[in-house]
Each structure stands twice: as C-alpha cells, then as structure tokens.
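Heads up, one of the protein chains got dropped from this complex, but the rest are sitting where they should.
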Amino acid sequence: MPSKYTTIHYHSYLDLDKVLDAQHPRSLEKATGKPAHDELLFIITHQAYELWFKQIIHELESVHAIFKQDNVKEKDIGNATHRIQRVTEILKLLIQQIHVLETMTPLDFLDFRDYLFPASGFQSYQFRVVETLLGLKNDKRITYNSSHYASVFPETQQTHLLELEQQGSLVERISSWLERTPFIQYSDFEFFTHYNKAVKMMLEKEQTAIQESPYLNEKEKEMRLMMLGNSSTYFASVLSPDSHAQLKKEGKIRFSYQATVGALLINLYRDEPILRMPFMLLNSLMDVDEHLTTWRYRHAQMVLRMLGRKIGTGGSSGYDYLAETAIKHPIFTDLYTISTMLIPRSQLPPLPKDVEDALGFFYK
Amino acid sequence: MPSKYTTIHYHSYLDLDKVLDAQHPRSLEKATGKPAHDELLFIITHQAYELWFKQIIHELESVHAIFKQDNVKEKDIGNATHRIQRVTEILKLLIQQIHVLETMTPLDFLDFRDYLFPASGFQSYQFRVVETLLGLKNDKRITYNSSHYASVFPETQQTHLLELEQQGSLVERISSWLERTPFIQYSDFEFFTHYNKAVKMMLEKEQTAIQESPYLNEKEKEMRLMMLGNSSTYFASVLSPDSHAQLKKEGKIRFSYQATVGALLINLYRDEPILRMPFMLLNSLMDVDEHLTTWRYRHAQMVLRMLGRKIGTGGSSGYDYLAETAIKHPIFTDLYTISTMLIPRSQLPPLPKDVEDALGFFYK
Amino acid sequence: MPSKYTTIHYHSYLDLDKVLDAQHPRSLEKATGKPAHDELLFIITHQAYELWFKQIIHELESVHAIFKQDNVKEKDIGNATHRIQRVTEILKLLIQQIHVLETMTPLDFLDFRDYLFPASGFQSYQFRVVETLLGLKNDKRITYNSSHYASVFPETQQTHLLELEQQGSLVERISSWLERTPFIQYSDFEFFTHYNKAVKMMLEKEQTAIQESPYLNEKEKEMRLMMLGNSSTYFASVLSPDSHAQLKKEGKIRFSYQATVGALLINLYRDEPILRMPFMLLNSLMDVDEHLTTWRYRHAQMVLRMLGRKIGTGGSSGYDYLAETAIKHPIFTDLYTISTMLIPRSQLPPLPKDVEDALGFFYK
Partner (left out) sequence: MPSKYTTIHYHSYLDLDKVLDAQHPRSLEKATGKPAHDELLFIITHQAYELWFKQIIHELESVHAIFKQDNVKEKDIGNATHRIQRVTEILKLLIQQIHVLETMTPLDFLDFRDYLFPASGFQSYQFRVVETLLGLKNDKRITYNSSHYASVFPETQQTHLLELEQQGSLVERISSWLERTPFIQYSDFEFFTHYNKAVKMMLEKEQTAIQESPYLNEKEKEMRLMMLGNSSTYFASVLSPDSHAQLKKEGKIRFSYQATVGALLINLYRDEPILRMPFMLLNSLMDVDEHLTTWRYRHAQMVLRMLGRKIGTGGSSGYDYLAETAIKHPIFTDLYTISTMLIPRSQLPPLPKDVEDALGFFYK
C-alpha cells in the first residue's frame, strides 16, 4: 500500500515520461520532408490547450454536481462561484496563448501545414465537451460542410456528447436553481408587482420631464420620446408571461419566466447579504461567456492572419466560420437580457422592513 | 530663459493642477441627484483613453512624416516600426482598461447614466483622427442614425478630419513605399515571373500527388481537388493585373498592383538582411489592426453587458453597431491578402546569386 | 439650475480642454534644446498613473468610510470587497503600463532626462496617500538621502499625510473589524481551544507516522522530524498571547491577538455562508498587496534597464532602493502569517451543530 510518506519525485508525480514524449512533428518523420522549426510550437500550444480543457471540464463537472442537487446548499454557492471564476482565469491564459502562437508567421506555418491535413481543431473532443457542459445548443451551432459537428468523433465519444446534452446543461441547471430564488414572494411582499409598479412610474416621470424640459429642442424631445417608447414596449413584453413563453418557444430565451424573475431580483437587490453570493455567481457566468467568445474572436483573427482566405486543413472556410461563432455562440444570453430589465436603484421603492431583515443575517 | 538647470517639480512638470482637477461627476452637481460612486471611474477611464489617443496620434504623425518623404531612408524604417509597435503596446493597455471598467456593474451604471445623455463615445474626436490617420475609409464606415460620423464635431474639427482624409492615410503611404520595393526587378531577375512559375509547378505537383495517392479514398480526393481548384482560381486572379484593377475599383483592394507584388516579395524573402526590417514593419501594421479590432470587439461586449439591448446614450443601437465595426473595420486588409498568396519556401526556386548578394550586406 | 436633461458633450463632460492641454515637453521649450520624440510618452504615462492613483484613493477612502463605522454592516462587506478588487484591477493596468514605458529605450530617455532634474517619482503626493491609506508604516519606509519621505511636499500636503497616518490605516481598521468576528466564542464553543487541540493532535499523529514509516530512511526521518519540530515551535509561539504581544512590540506583527484569531477562524471556516464574504475580503487585501509589490518590482527592473547604475533624477540610487521596497514594503503581512497557521481541513473536528447552523442562513 502506498503511503503518505512514500518518497515521490517531481518527475514521476507529473508523469513527465509521457507528457514530454508526446511531441511528434510530422515534418521530422517524412523521408521527403524538411524539418520545420515551428511545428513543435504548433504541437505544444495545442497540447497545452488540451491540458487546460481537461481542467475546465473538471471544474464544470464539479459545478454541475452542485447544481443538480435538489436543494443546492448555500455553502456550495461560494465554491461554485470560485470554480467558475477559475475557469475564467484559465480562459485568459488561453487567449494569451494566441499571442504565443502568432509568433509563428504564415510562411513558417506553410512549412508543415500540408502534413496536418485533414486534422483540425474541429476534432477537439474536449472542447465540444466544454461547450456542451456550458450549454451551447446543438441547433445554434453554425455548421460547416453541412455535417453534424460530432461526426468527426468515434462512436463512443458521439454517444457521450449526446448523453451530456440530454442530461442538461449549466444553463438549464442555473435556470432551475433561479426558480427557487427566495423572496420572489415573501409574506405579503410580491417582488414582481413591486418592480412592475416602479417601472411604470419611472416611465411616466421620464415622459413628463422630457416634455417639459426647457433645455431640449423639439427634435431632441422627439428622439427622446421615441427611445422611451421603445423602452416601454420592451418592458411590457418582458413583464408578460405570454410574450416570454413565445420567445422561449422561438428559442430566443432559455430561462423559464420564474428563473428570469429570480435573476432580476438578485441583480436589483444584490447588496442584501444573502443575495451577494448568488449575484457573484451570475456575474461569473457572464465572465466565462465573455472570455470564451473573446477566445473565439481572437482565434478567428489568428486564422485570418495565418491563412488569409485559404481554406482550413479541416476543410472549413476558416475565418468567416470562426468569426461567426464569436458573434453567435454566446451561451448565457438570458443573463445579458437582465441588464436590459434593470432600472436605477433610485426608482426602486424601499423593501418592507421584514423582507430586508430576512435578507440579512445576524448573530448575537 | 528657462534653462536645463531650472529647478522643476514632478507636480508642475506633469501639470497635475489641470489633470487632477478635470473630474466633474455630474451626479455630484445635481440638486436632485444622488452621488454615484462609480461615476468617477467612468470619467477617469475615458480620460485615460484620451491621453493614450493623444500619444497614438503623436506616434502615427511621426510615422506619416517618415513615409511621406520621396525617398524613405532605410534608417527610418527601424524607427517607424518601433513606433508602430509602441502603438500596439498602448492598444493592449486600452484593451486591459475594459477589464477595469467592467468592474462597474450595470446597476451601478444606471445610477448616473441619465446624466450623460446625449454625450457618447462617438464624440471622441481623437479616436476619429486615429482611424483617419491609419486609413479607415469614410465609405467603409458603418453609419448610425444615418448621419455622417463627423457631424457631431465643431466645424474646425470637421475640416481637419477632411484634410486628414485628403492628404492620404497610412494605407496609401505604405502602398507608395511598397511600390518602390527594390528587387521586384533586378538585372535579369524578374521576381513575379519567378513566383508565377513556382505557383504553377506547385499546383501541378499537388494535383498529381492527390490523384495518385493510395491513402485517400475517392471522396477525399475529390474534396482535395476541389480545394486545389479554388486555390488555382484564386492565384490566377491574384496574378492578373486586370482582375486586381477590377477589385481595386470595387474598393475590395487598396494597394496598387505593384505594391501588392512588393509586399509579397518582402514576405517571401524576409530572411534576406535588407528585407527583414520591411517585413517587421508590415507585421507591425497587422498587429495594430488586430489589436484595434479586438478593442472594438471587447468594447461591444462591454456595452452588451452594461446595457443589454438598451439604446446607447448617443442614440446608437449599441452592441450591434459596435460588433459590426469589429468585423468590418479592419484597415490593412491588403496585408492579410498576402497570406493567401504565400507558397511554401520549399517550392521557391533559389534566388540567383547576384540577387542574393545584393540583398545582404557585407563589411570588410 | 442644470438639469438631468441639459445637453452635454463628451468633450466638456471629460473636460478634455484641460486634460489634453497639460502636456508640456521641456525638450520643446528650450531655446537650446532639441525636440525629444519620446518625452510625450514619458509625460502621458505618468499622467495616466496619477489619474489612476486618484481613482484608487477614491476607492480606498470609501472602504475606510465603511470600516470606520462602529458596527460594520454586513451588506457593506460585499461592496468593500468589490472596491478592493477594483483596486487590484487598476494595479494590473499600472503594471502593464510599464511595458509601454519600456518601449522607450535608454538612449531615447537620455535625450530629455537632463531636463527633468530634480523632479522625481518620489514627489508623487497621491502615491504617498495610497501607501498611507493602506498602511505602510512610516518607520518601515526605506529612506534615501536620509531625509523624511514627505519633505519633498509643500507644508499642507505634509500635514495631510500626517493626519492620514494618525487617523488609522486600513491595516488597523481591518484589525478592529476582525476583533469583532462572531463565533470566536459562541455559547459553549470556544474556537481557539478547539483549534489548539486539533493542532496538538495533528503534530502528535505526524510524529508517530514518521517514526513508524517503513518508507523513510533514517536521514529522511530526521529531517522530517526536524521540520515538524520547527512547526511545533512555531505553533506554540503563535498560540501564545505573550509571544504575540512581544512580536507586536517589536513591530513584526500589527494585528491584535484577537484579530489574528478572527482571521484564522474566517480562513478555516470560509465555506460557511456568513464567513464567505469576509474571507473574500481578506483575500482581496492580499491581492492588492501582491500587485502593489509587483508594480514596485517591475518599476525597479525598468529603472535598472533605463539607467543601469546611474543615479536617478531625484538623487536616489535607483534600482537598489526600489528593489528593496519591493521586498520590504508589503503591508498586509499579518494575513500571510495566517497561512502559516492553517491546518488541513481533515484535521479539524466538526463544528457543533448549533454553531454550524448559526453560520448558515435559511429561509422558509
């Protein structure tokens, strides 16, 4: 039995025999080939990506485990947030890695590019797992070559990806958790009615102020009122369960109505002690989203620089495809919607005393 | 007369009386207003942006001065490159500043957002100067509210922007400089014929190799040959002055034919001593472009996060507009095109000895 | 009366008339001087530093205001933490700025360095305010030229720095707040006895395990036991109020005994919901410390690179002085000490049920 006091060496602990023996530049193998100095950089960069993807999956799985509990424990929210923040720190690293890879010039890449065909980053299984765990929906994926994104994987991996999709993504788990946000209704207090009224009052006040302002000329007033009208329409649609249901049906929204209300409450009252951590959790999810799309965008830029409009080794059209994923593949879009629904704190009537008390915590 | 030995103090040297007395949060001024803690962050971040824009303009103007000479001196190329690289370092800082501004939450922003109307980042004059000096073309600009981007400025500034546009951007100055690339023709050597032949041979060799490969199945061969066909068409169009003229007319290309050939030569033979610095210069311009568009993209993300789909204080539709500029406002697109035209070094016939000698430098 | 709807322009809102008219390169003013291209970079970099220092002071003052209350409200801890985290984000930017300034080569600096004498970064008043607000102790400061660091400032500023010192730094305010950590004693539960026992048991268990291990040779056992002995002595000293008092008297420790115990409790039980935010607060203070010293270190490196061993314009010995401040000027050293006192979670006996309940929060 190995023991805590078994002697262990850095080299064996990290299994460096394997890790450092896994670089096989194809430009070196070829009888006909010429050694291409930069192929090692290409290999090592991608291996580092895969190592970090493994870590990201480890973190996301543990966050899934937390949120699939029926009753998510308060003490787990801090841990979950911390782990999601770690994913963001890792993504920052992955974005920085692009700078390293960009030290390879297009001409250097051509020295070994032919050997890679038809291998492609599209064949990164772990990256697909990351996307699926987070909640990139299959029907939102931009396809290339009109084939299913998973078709490049062996069958067991295809099956596993399918299972992951079916067991529910982080988007859905967070939605379920948000539905149970306390204080949406608390004794006599109904948050949504409260909010609804505030919105209405705010819009009316604005309208009067604009119309009576001696500082605006007619054209400015008109434009202001038009903008206000848009906001008004927007709020009306957001506050209505029916229009929410419609948007959900169209796939434009993924959170349930109740979850959206929960997220709104958390954002508006995030200063109350028991809502602070949930607020940070939601924030950390947007951070992940933002950095993942930034990585996609930087990746697209790099491909443009490296290949111009050449076709990628995987047969994709390269830049166009990747740039499109940067714009169209954000995942936690429902959280961005919350920003549109926020109203200034000064417009919010104060919470009833008993609700405020219940949202704090006290000792002694 | 002030002298080198006049005593000077840090505070007066930096004119901190002015710099540190220029923050006037509007949320503090209002009789009716409530102090908004984060307004200072908003002001200082934007002032820092403007300080750095001033520095970028200083660098770009000095680069313009270098390239508007009839005979750009070799010793100036190093300086120009260094200054363009500095612009990239500054842009990295500006991208990083977005992280700082994002510590302001949407709710905190709402505390003072109303006071800003209708001020807007669109009113940054210096940013427009930067774009114009680099070479963003007016007719490429995405408009919002269907008004000219310069209409928000006082007349003298509008005039100055117009003058800047007319006196030629960096894109055009670089194009002129590239046209004079030596060795496009040198004694008996004609670079373009040389390159042309290499492309043709490469394409033929590839075709045979694919057709005869025992490793590819029919479908794979077909796809490979199709890709090759595309490349072939592409090269044909690139190599033809007529099709180049057509693309230039359509505004898809900005470099002259001769400049494109010059840039291609520099990229293919960048290892020759006298071409190294020109190569680094071209590279540094792509770096600026890449970081400027990244900044646009991150800016768009931040706006989405802050406002959701709300309309910006300047009346723009915010996210959509900004994201579009990130995709559509790159400037040195002609340089990306060069990547598409590159062929592997191994396919290039060696340079004639006299040309190679002339491209080196020798002493004693 | 200005109104919310007064029209405001980006340019006037940011008072750019002042901000952009505050750059006066001395190399341009001189009759005898020669324009030095890089002096503008030098000025703007330092102005940007001062802008950000102003922001840091704004944040630190608001954090001071929170912690000088007799009863710090729970809902303020989240805000305080958020603002301290923002200070770290700003410090990251300041570290990045050094990269920009380093694009100025030593030779370029010499073009205008003489004009700066005897101005010096030592004359940054705002930086001294930042240090004082955080809690750099005057008697810990490394002096240069054997004069008081504040002697370079006008009298009113000297007085203000003195007042700031006397009214108590963040170190002291945090110490006071930590003293009131709940649950150090709660009904029958005495945290410190609890911890004390766990330490003792852990040390005994380790000793036996080492002595009986079949995997270690005699030399390894000896070394292990020696390390354990050190730990044992260390813990004994830490757990004793007397030795703590002694270290405090010697200036090696700044937190009170009770505050140290509070910080320890927060670290060990940070997963309990009501301790999560306090834990994050302590963590954020270490982040500030870490980035501030990194900035000092990078600053020292830059000076070495720029000047070699030349003497700075302020008369200091440059690199040596600055490198020493990087090593010797950390501020929240008491928090690093906590790491030394931590023991593995597995060694901690579980909390009594009533204590654990009290550390959570619950709603319907």
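As written, the chain order gives the labels A, B and C, with residue 1 at the start of each chain.
Quick note on the criterion: contacts are C-beta pairs under 8 Å (C-beta built on N, C-alpha and C of every residue); 3 or more make two chains touch, one makes a residue touch a chain.
Just so it is clear, the structure is predicted and the values come from calculations on it, not from any experiment.
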{"item": "Partners of the unshown chain among those that are drawn", "value": "A, B, C"}
{"item": "Full-complex contact with the absent chain, from B:69, B:213 or B:246", "value": "B:213"}
{"item": "Hidden partner chain, touching residue among C:81, C:132 or C:267", "value": "C:267"}
{"item": "Residues of chain B (touch criterion as defined above) contacting the omitted chain", "value": "3-7, 74-75, 77-79, 182-183, 209-210, 213, 215-216, 220, 270-274, 276-277, 358, 360-361, 363-364"}
{"item": "Chain not shown, touching residues in chain A", "value": "1-5, 7-11, 13-16, 18-24, 26, 29-33, 37, 40-41, 43-44, 46-48, 50-52, 54-55, 58, 62, 82, 85-86, 89-90, 92-93, 96-97, 99-100, 103, 114-126"}
{"item": "Chain C residues that touch the omitted chain in the full complex", "value": "34, 105-107, 110-111, 113-114, 117-118, 220, 223-224, 227, 230-231, 234, 267-268, 270, 283, 286, 290, 293-294, 297-298, 301, 304-311, 315, 323, 326-327, 336-346"}
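Convention: only the chains that are shown with their structure count from here on.
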{"item": "Topology of the chain contact graph, where touching chains are joined (line, ring, star, complete, other)", "value": "complete"}
{"item": "Rotation angle superposing chain A onto its copy chain B by C-alpha atoms, nearest 5 degrees", "value": "180"}
{"item": "Computed distance of Cα centres, chain B from chain A, in Å", "value": "29"}
{"item": "Inter-chain centre distance, chain A versus chain C - centres from mean C-alpha coordinates, in Å", "value": "32"}
{"item": "Contacts with 2+ other chains: residues of chain C", "value": "4-5, 7"}
